[in-house]
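In this view, the complex is presented without one of its protein chains, the others remaining in place.
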Amino acid sequence: MAELKEFKLPDVGEGLTEADIVAWHVKPGDHVEDGQIIVEIETAKAVVELPCPWDGTVARLLAEEGQTVDVGVPIIAVEVETPNSAERPSVPAPAPAESTPDDEAGAHSVLVGYGVKTSATTRRARRTAAGRPETAEVPTAPEVPIEPPELATEPRAAEPGVAAVRVLAKPPVRKLAKDLGITLAALAGSGPDGSITRDDVQRAAAADTGVRSADSGNGSRTVTSATVPGGEERIGVRGVRKHMAAAMVSSAFTAPHVTEFLQVDVTETMAALRRVRELPEFAELRVSPLLFVARALLIAVARNPLINSSWDAAAEEIVVKHYVNLGIAVAAERGLIVPNIKHADAMALPELARGLQALTETGRAGKATPADLTGGTITITNVGVFGVDAGTPILTPGETAILAFGQVKDTPWVVDGQLAVRKACTLSLSFDHRIVDGELGSAVLRDVGSMLQDPVRMLAWG
Amino acid sequence: MTKLTLSRGINEGLRKALENDPKVLIMGEDVGKLGGVFRVTDALQKDFGEARVIDTPLAESGIVGTAIGLALRGYRPVCEIQFDGFVFPAVDQIVSQLAKMRYRSRGQVSLPVVIRIPCGGGIGAVEHHSESPEVLFAHTAGLRVVACSDAADAFTMIQQSISSDDPVIFFEPKRRYWDKAEVDTAAGVAGALPFDQARVVLDGADVTLLCYGPLVRTCLESAAAAREDGRSVEVIDLRSLSPLDMDTITASVRKTGRCVVAHEAPVFAGLGAEIAARVTERCFYHLEAPVLRVGGFATPYPPSRLEEHYLPDLDRILDAVDRSFGY
Partner (left out) sequence: MTVESGAATTAAPALDQPAPDTPDQAGEFIQLLTPEGERIDHPDYPLDLPADDIRSMYRDLVLVRTIDTVAISLQRQGELGIWASLLGQEAAQIGSGRALSPDDMVFPTYREHGVAWCRGIDPVKLLELYRGVSHGGWAPEEHKFGLYTIVIGAQTLHATGYAMGIQRDGADRGEAVIAYFGDGATSQGDVNEAFVWASVFNAPIVFFCQNNQWAISEPLEKQSRIPLYQRARGFGFPGLRVDGNDVLACYAVTQKALQAAREGQGPTLIEAFTYRMGAHTTTDDPTRYRLASELEMWKLRDPIERVRAYLVRGGLADAEFLAEVDAEAKQVGARVREACRNMPDPPPLALFDNVYAEPTTLLREERERYAAYLDSFEEAAGR
């Protein structure tokens, strides 16, 4: 059976892009044999003879003498009479390199090899998601442990200016940020050259607001399967919760906590609160027991500065702060956070009220900034809102004391030797026993209690 | 401006050097009458004579050794080693003598010898014709090692290498010999980029892709394909392998935060390893991912029917870019 085959001008290994047909040795109708010279072509000022690859009959010459032909272009069609040949995968002539019309005749002799193959300029389609980081370990088993593919986050567009600001952070810090879902670009770095440190990230995670990147899941309750009665439910520990846990652990197992309790008759405070609410300065403001507790604590701190300090293990020093960044524990949707009011000690009462209000609002709304969440020096936590009296609060890391106050409720009290019903609440002061001894702690607690029992004392001591 | 092949670009540069300085000589196997197996020295013997363009006996060690002697006598020899895989008989002269003479003589002796070596694979050749031995020379103090990637650079870099008072190993990517580029053959080299500096050949924002010699074109093609993926790749042609232009590299990686190095030579103990170490040191806080390297495997160069698997191509390079973004 006959088959029409076309012989394409090959690259004879000279890195050839084209050649001139010099002379045909055959014409249509001629019988040709495998290996028989059929044409002379000119390359690099040398003439090369090309043999026919088949036995057959010349059907047509596809190029004329004197014509310049590109490599890969058919130059002759031969009717091939081979009975046995299945279509053999023959080696295609290597694709031509870019040739331009103003080429010298032919290319140059390469002396070796098949010549240069053109390379692909587009990517081959891949089945699996790319971007698997290779494991550092060397597997000895035949199986290579393949890490789950981590798809790249959206590639940043190459806009001018967007790429100009580089975030600086060590690899472990970057990983931490990624795990916590923190976008580094939103943080200010406290490390060398403005690089972002592990602490910066952890503090940011404590706030865990608006600084999160799109595709992280933080501390939210993820019910991984339908709740089965009597079954189990798993809640992911991520984000704020994870940080909160870490902070608690860090604090609890670093500072020796001692908690002292004092039940206080706050009837006078509650009365004073009512009168303060009516003052024009407090017209739009929320006035709650927290305001008075805060003010009392601030004054107690002024009287007992050591309670407002931190333990610097590296320097082996206690750092006493002569300013108070008052932290208030806030139950945000995603967990407990402790934003603080900077320099609360220098604030007049209305200002303090305003600060507390703003703080709790933004905190609850999840809008506390990293700045809000760092730099606190002492903390108040209101456990009364949960309907309990007292607790053994855990210090905010980096601080020396935390004051919890419980619910204000009617309580039987001895007044002037007589049983009476008074408004009472319990104060719980935890402190770091490395810095604060029982005497100091008690003094602070007593001071706060005294002021809450008789608010006029705040005038005397403040 | 004329469009020249890389081979011709070097040829024109050699011609200029021969014209400008009577002490410049060209020597090697088949460089004279034949004009070189890649025609890089085409017509130079015809125009400058047999005393200056020398067909040498078949001995690489002899070529370099006698070149050293000529240099001691005040000449500026430009040697050709016909193929990368044949440089090894000359390595003793290069490493023990050429590289060390200035140091040995405490500056009394200068050996301004250039050794031109066509290098790299991708031409479907038999053994010893596709090697990338650059790191051997980069690791040898006293040698400058450069690699051109296009005709314009080749034209200036060969002249700069010849003018240098240091011995220069000049790598020419043989599979790119026929690639064309615009070359201003009338321009002097005074204004050209110094041959010890890298060049940002394509600006980008997302990742720095470092390469030299034959892979510069591959990396540019890769960057173009990456644009389809929405990635902006900055491609830098290192040009000088020793010394390395760390300033250009560092500035780029500090901008992009990611770095991939590509070379045909094996990854293991290749030039990419040195670059990765230095980039990591200088850009530690800027790095979003470790510096990744793409290159040949830890095997001898394979038979030519397998070389497409060995040589880094567009897909392999972009795979590394993807992996970088996977961190």
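In this document, chain identifiers A and B correspond to the written order of the chains, with residue numbering beginning at 1 in each.
As a convention for this text, contacts are C-beta pairs under 8 Å (C-beta built on N, C-alpha and C of every residue); 3 or more make two chains touch, one makes a residue touch a chain.
Model, not experiment: these values are computed from the prediction.
The omitted chain makes contact with just one of the residues B:19, B:127 or B:281: B:127. Annotation: of B:1, B:59 or B:187, B:59 touches the absent chain (contact as defined above).
For the options A:6, A:34 or A:312, the residue in contact with the chain missing from this view is A:34.
Within the whole complex, the absent chain has one touching residue among A:27, A:124 or A:274, and that is A:124.
Taking the whole complex into account, chain B touches the unshown chain at residues 29-30, 33-35, 37, 55-59, 61-62, 85-86, 88-89, 124-128, 268, 297-300, 302-310, 315-316, 319. Chain A residues in contact with the hidden partner, per the touch definition given at the top, are 10-14, 34-35, 44-46, 48-51, 53, 88, 90-94, 109-114, 124-128, 130, 134, 138-140, 142, 144, 146.
Quick note on the criterion: only the chains that are shown with their structure count from here on.
By the touch rule above, chain B contacts chain A in their complex via residues 3, 5, 7, 37-39, 83, 122-126, 129, 174-175, 177-180, 204-206, 218, 221, 224-225, 228-232, 254-257, 284-290, 304, 308, 313-315, 318-319, 322-327.
If you check the complex, the residues on chain A that touch chain B are 13, 15, 17, 94, 97-98, 100, 102, 107-117, 119-124, 130-134, 149-152, 155-158, 162-164, 166-171, 174, 191-193, 195.
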